[in-house]
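Every protein chain but one is kept in place in this view of the complex.
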Amino acid sequence: MKTESVLEKVLASGQLAVTSECGPPRGAQMNKVKEKAEMLRGCVDGINVTDNQTAMVRMSSLSACIIIKQMGLDPILQMVTRDRNRLAMQSDIIGAYTHGINTMLCLSGDHIHFGDHPMATNVYDLDSVQAIQMVKKMRDEGKFQGGEDINTPPKMFIGAAANPFADPFELRVARLAKKVKAGVNFIQTQCIYNLDKFETWMKGVCDRGLDEKVSILAGITPMKTAGMAKYMKNRVPGMDVPDELIKRMSGVPKEKMAEEGIKIAVESIERLKEVKGVAGFHIMAIEWEQKVHEIVERAGLLPRPQV
Amino acid sequence: MITAERKPMEEILDYISPFQRIILVGCNECVTVCAAGGRKEVGLLSSALQMAFMKDGKTLSVNEITLERQCDPEYVEELVAHISQADAVLSMACGCGVQEIAKRFPQKPVFPALNTKFMGASESQGVWSERCKGCGDCILGLTGGICPVARCSKRIMNGPCGGSTNGKCEISPDVDCAWYLIWERLKALGQEDKYEDIIEAKDWRPSWHGGPRKIIREDLVE
Partner (left out) sequence: MGNFEPIIVAFCCHYCAYTAADMAGSMRLSYPANVKIVRVPCTGKVDVQHILQAFQNGADGVYVAGCLEGDCHFKNGNTKAARRVIYAKKLLNEIGLEEERVEMLLMSAGMGERFAQTAFEITEKIRKLGPNPIKKAKKS
C-alpha cells in the first residue's frame, strides 16, 4: 500500500470502488459543504471536491476537503493546473496531507474562457501529466518537483481524469498510457452515456494491459431531464450522448424524467460492472447529491466495504 | 513576424488631442507586412486624425515618416532632424519601436497607435495566426513542428485534453486543437510512437517568466 487512502484500500481488496463528488459553494458557507458531504456518508469511498469547476470561483477545494475530513469522511482533493503554478500546487498538497487528505486528482481544468473570470491569466505551469509526475515524485522520492528533499513528504494516492469520448478517439488509449507512465494510480472517466464506445475504449485499455496498472472508475452522471441530456450533447465539450438516450428521456412524462434518469444510471452501472477493467464507479450527481445513495443502493453497491 | 492592429481611434485621439503638431512614425518591417503600421497605414491614419481634428474645429499638423526599422536606434536617429518641430510622437510600430523612440527622445511624449499582438504567420490574405510565444527553449522538434506553447489554449505539453472535438479546441470551433495537428503530423511522419514520450515539466526560465531577457553575442559586441 502506497498511502493511507481508503480508496486505495478498497481497490486493493478487489471490490468495486465508489466515489462521488461535491462542488464547493460560491461563498463562505461551511454548512453547504457539510450538507452535501453528509448525503454521501456511507455510500462512497471517497468524495471528490472540485477545484473552481468550469472556471468559476468557489470555496477552495482544499478548505472544503478539510471540512469534509473533519466530518470523518474521505475527501479527494481535485487540483487543476490552470490556477496554480508548481509552487502553489506543492504547498497546497503538503497542506492537504497535513490535514489527513491522502487522495487527490490531477487535472488541467476547464479553460478560463468558460468561467466567470475570462479576463484572468491562465497559469498552466504544468499539465495534468506533469502534475501526476510531480505528486508521485513527492510521494515516492520525497522530493519537490524542483529536486530538493521534503521533510515528511505527502503520500498521495494519485488520480486523474480520462475522457474516452474526446477526439481524436485513436489517441484516447495512448493518452491514458501517458498518464499511467507518469504514475497515476486511479482514473475517473468522463460521464459515460455511449456505453458501446466506452467498451471499445476499455478494450483498447485492456489490450495494452493498462487496466493492470491503473484502476479505472467509470463516470456516471444521472440525467435530471431531457433538456439536460440535450444540453450535454450539444454544449458540453467532449461529451457523447447518443440520440436513443435523449429519445428515452424525452419519451417519459416530465414528472417521471428524474426517475428515468436514475434508472438509466443504475442500468449503466449494472452493464459496466461486467466490463473488464472497470474497477469502480465515479458518480457525479451535479447538484443532485441526495440521489447518490439511492443510485449506489439500487446498483447493488451497498454496503461499502470496511477497510 | 510581429503582428499588430491599430488601436481604436478614440484611444489614439485621446492621446494626441492636447497637441497640434505630431510626428506619425511608421515602420517598414513586420507592421508593414501585416498592414498595420507601414507607409500606407501612416497615410491613412494621418488623414483620419486630421479630419477628426478638423471636425472639432482644430488643426493637426502631421509629419509622416516611415523608418526602415523602429526597433533599431540607427534608424530612429533619422527623427532627430524633425523632433523639435513636433509636440509629440505617435508610433505605428510594435511595442519595441515605440520604446526605442521613447528612449531616444526622453523629453518628448511618445504614444502607441497600435496594439502589438503576437508572433505569427500569414495564413491567407489578411489573416494572421499566432505561431510562437518566444518561450526561449524550442520544443518543435518533439511536437511534429507544431507548437503547443503557442497554439494549445492550455499550453498543454502532453495533450490533447478532454475538450478536443473534431480537431477543434474546446474554447472555440474556430480554433484548431494544436494536439490534433501534432498527432496528424506525427502520423504523417510515421512517428506515432513518439507521442507516448512524456514531455517533462517545462523550465520557464528561458521564457518571460525568468525576467526580461537579453541576448549578448560576444563575437559581435563592439
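All chains are identified by letter, namely A and B, in their written order; residue positions are counted from 1 within each chain.
Just so we're on the same page, a contact is a pair of C-beta atoms (placed from the backbone, for glycine too) under 8 Å apart; a residue touches a chain by one contact, two chains touch by 3 or more.
Every value quoted in this text rests on a predicted model; they were computed, and no experiment measured them.
Enquirer: Sort by label and list the shown chains the missing chain touches.
Expert: Counted over the whole complex, the chain not pictured touches B.
Enquirer: Quick one: say which of B:Met54, B:Val80, B:Ala121 or B:Leu189 touches the chain that got left out.
Expert: B:Met54
Enquirer: Considering the whole complex, which of B:Pro8, B:Pro173 or B:Gly210 touches the chain not shown?
Expert: B:Pro8
Enquirer: Of the residues in subunit B, which ones touch the absent chain?
Expert: Touching the missing chain: residues 8-10, 13, 40, 43-44, 47-52, 54-57.
Basically, only the chains that are shown with their structure count from here on.
Enquirer: How many Å are there between the centre of subunit A and the centre of subunit B, using C-alpha atoms for each centre?
Expert: 40
Enquirer: Report the residues of subunit A in contact with subunit B in the complex, numbered from low to high.
Expert: 82, 86, 108-111, 113-114, 122, 124-130, 133-134, 145, 161-163, 166-168, 171, 174-175, 177-178, 181-182, 190, 237-238
Enquirer: Note which residues of subunit B are touching subunit A in the complex, please.
Expert: Residues 153-167, 170-172, 177, 180, 183, 195-196, 198, 200-202, 204.
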